[in-house]
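I am attaching a structure below and will ask some questions about it afterwards.
Of the protein chains in this complex, all but one are displayed in their positions.
Let's look at chain A:
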Amino acid sequence: MMANLLEHMGMEKDRVQFSWISSAEATKFATVAREVAQSVEALGPNTKFVKGSD
């Protein structure tokens, strides 16, 4: 619901992501981290909820 509210307020959907990764799941961690980085890079620098950008 928090992600939904953030999206409702205008944060891009992929900017905030949630995942559940066990300490034993190194490969999953690497994959998810790569995916997150990629999707955030695609969105470009964040200007929302950043002080001094408004």
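We take it that a residue touches a chain if its C-beta (ideal position, glycine included) is under 8 Å from a C-beta of that chain, and two chains touch if they have at least 3 such contacts; residues count from 1.
Here, contacts and distances are computed from a predicted model.
Chosen from "4Fe-4S dicluster domain-containing protein", "Polyketide biosynthesis acyl carrier protein", "Lipooligosaccharide transport system ATP-binding protein" or "Proton-conducting transporter membrane subunit", the protein name that UniProt gives for the omitted chain reads "4Fe-4S dicluster domain-containing protein". Chain A residues in contact with the hidden partner, per the touch definition given at the top, are 1-13, 17-20, 32, 35, 48-51, 53-54.
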